[in-house]
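Complex shown without one protein chain; remaining protein chains in place.
Labels run A and B following the written order; every chain starts at residue 1.
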């Protein structure tokens, strides 16, 4: 009995601590929501990052008692950008007359845009900064790409990767959007399709790659009779650089369209149905409804989706590795695969150097994207 | 509150076209899976001597691959299966939890970390690394670095006025995914070796959580952004705490996003290969390793590989079947709210 009394007496004081604690937690809510994530990432990301940066500046050797990293400065980067791996990485440029023409047009376009920005009274440093930098970058990419398309030249792993990423992301987004819209229409049976279209994601990327290896086999694959019926019996995708790249691309689209699909499908649920119905009653066409009502709601998710796929797409490795091992020649080899091949023979320095060059490239693309596309998509401009 | 039929009833032609498109897409999705399924019932000789399409018509189905995988390989497969399930589920839930709260924070609070503080932090980090490289024991180096950082924050840090924004934080989070895993796998291996966690599920759960959190943050951020803040503001006026609002109001409203994100996180960890290869020895091997393992010096054993891939897909399909309805339920809540 006595205990209970004492407990009752103690309650107010305890509540005081409790209340203060709650109040403190409430004040610090912003920190408590964000900090765990930041700390977890810091704890497990920093060391690998610094470690691999160091390994990109060194060469691995075996000596008595184990492995030894000897510092070689920028030798690995030099090898990739200027030395024996240059053509492998950057491709073999060729006749560039027409490339120059296209580049000139592009430069002119950028110039016009910049002049208009200047006339519109934007501050000088702005147009000297981001647009100029971005324009130059765009020009650089265009040159790297276009100058390798001429017969007699060939693309390096850099261009191949860019091709996969840009074309692949666009296709995945468009297909995923189309399917999500179709499945959001309340037709009977769409539940079945919803689950069906998520399926490809459920297969491990390595499994997808092996599966496409089976499907695209030109001797015993299931498409051979169809192929021959179409009169393409004499064309073998594996021997043709673009054929092989296309095969890789199809596999990539097959696997990752569901990613776009599922994200957009969930985003579609936030579209207020009343607005759509009101517009329909007002006689708006389906395209108008999509363009002016539905699409704005999809924009933030779309922007995120494209960003994630851009970042992930640059790391494409399993599909080309298993489908063609980078062949014919080096036609389907991505940067990550290039690094992987070096890494497999424990040339860790070159692999890390390639990884950081890729990181530089992706950071450039991402910053451009973050500066130009994201704010607009999120309605912040 | 049942869903109302849209007054914009599609014409039969439109319905037909929709089904045509859905049907084509289904063929595109299903045919590879069908091929996988029948390959798992083929003898090697049927796989190698040309395309055969229909069991009992083209070729005689055989259970040899299933017997091998479930029988001879049985113990290995069961262990890998259990590992995959535990690792994928735990890391997906953890990443979802961390990512969702961070995403909520990034949409509802304003963070303004000073550039000076961030630069200082990076500098201190370099300092610590240099100390460790010079042979100072790491706890001492970390302590020293921390001291310098706090000291610097009190004095120097205040002098720089420029702020970063929420978007910068989000971008930093996602930028951790840029570096290809091949490049970091050896440092990660060393890290877990030092922690004594090699060949444990814990190591995989930690790695996958860290890798997947940024994706969770980004995806959930968009769903939160589409939820109008007025409901929360009302609740706040009523005296509900932030945590309570988050748990009882915001999360249910974001259910479709949560489910979609969870599914994605789950399949990412379910399917990861390279880190699993390095961080696991005998005990914690996962299913993707089993898939890759079916390609040996004798060439790829398509029949076994197909069986393993099918085994891997099944639980995800079941889960998708269960969770799919929740992607839609959010709409009903939305309608109530609207």
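Everything below uses one rule, namely that contacts are C-beta pairs under 8 Å (C-beta built on N, C-alpha and C of every residue); 3 or more make two chains touch, one makes a residue touch a chain.
In the analysis below, contacts and distances are computed from a predicted model.
Chemist: One chain isn't displayed here; going by UniProt, is it "Anti-sigma factor antagonist", "Monovalent cation/H+ antiporter subunit A", "Bacterial extracellular solute-binding protein" or "Carbon-monoxide dehydrogenase small subunit"?
Modeler: "Bacterial extracellular solute-binding protein"
Chemist: Among B:26, B:241 or B:300, exactly one should touch the missing chain; which is it?
Modeler: Candidates B:26, B:241 or B:300; residue touching the omitted chain: B:300.
Chemist: Among A:196, A:301 or A:331, single out the residue that touches the unshown chain.
Modeler: Reading the full complex, the residue touching the unseen chain is A:331.
Chemist: Among B:47, B:141, B:169 or B:275, which residue is in touch with the absent chain?
Modeler: B:47
Chemist: Looking beyond the chains shown, say which of A:32, A:54 or A:236 touches the absent one.
Modeler: A:236
Chemist: Spell out the interface residues on chain A facing the chain that's missing from view.
Modeler: 59, 61-67, 83-84, 88, 154, 217-220, 236, 238-239, 241, 321, 324-331, 341-347
Chemist: State which residues belonging to chain B touch the missing partner chain.
Modeler: The missing chain touches chain B at positions 43-45, 47-50, 64, 68, 186, 189-190, 193, 198-199, 277-278, 281-282, 289-290, 292-301.
Basically, only the chains that are shown with their structure count from here on.
Chemist: Mind checking the centre-to-centre distance between chain A and chain B? Centres are C-alpha means, answer in whole Å.
Modeler: That pair's centroid distance is 15 Å.
Chemist: Quick check: in the complex, which residue numbers of chain B touch chain A?
Modeler: Touch list, chain B to chain A: 3-8, 10, 15, 18-19, 21-22, 25-26, 28-33, 35-36, 39, 47-51, 53, 98-99, 101-102, 104-106, 109, 111, 125, 129, 167, 169, 171, 173-184, 186-188, 190-191, 206-207, 209-210, 213-215, 217-219, 221-223, 225-227, 241-243, 246, 256-257, 259-261, 263-264, 267, 270-273, 287-288, 291-292, 295, 300, 302, 305, 308-309, 312-313, 316-317, 320-321, 324-325, 327-328, 330-331, 334-335, 338.
Chemist: Would you pull the chain A residues touching chain B in the complex into a rising list?
Modeler: Residues 22, 25-26, 29-30, 32-34, 36-38, 40-41, 44-52, 55-56, 175, 178-179, 182-183, 185-187, 190-191, 193-207, 210-215, 219-225, 254, 259, 262-263, 265-267, 269-270, 272-274, 276-277, 280-281, 286, 289, 297, 300-301, 304, 307-308, 311-312, 314-315, 317-318, 335-336, 339-340, 343, 348, 351-352, 354-356, 358-359, 362-363, 366, 370, 374-375, 378.
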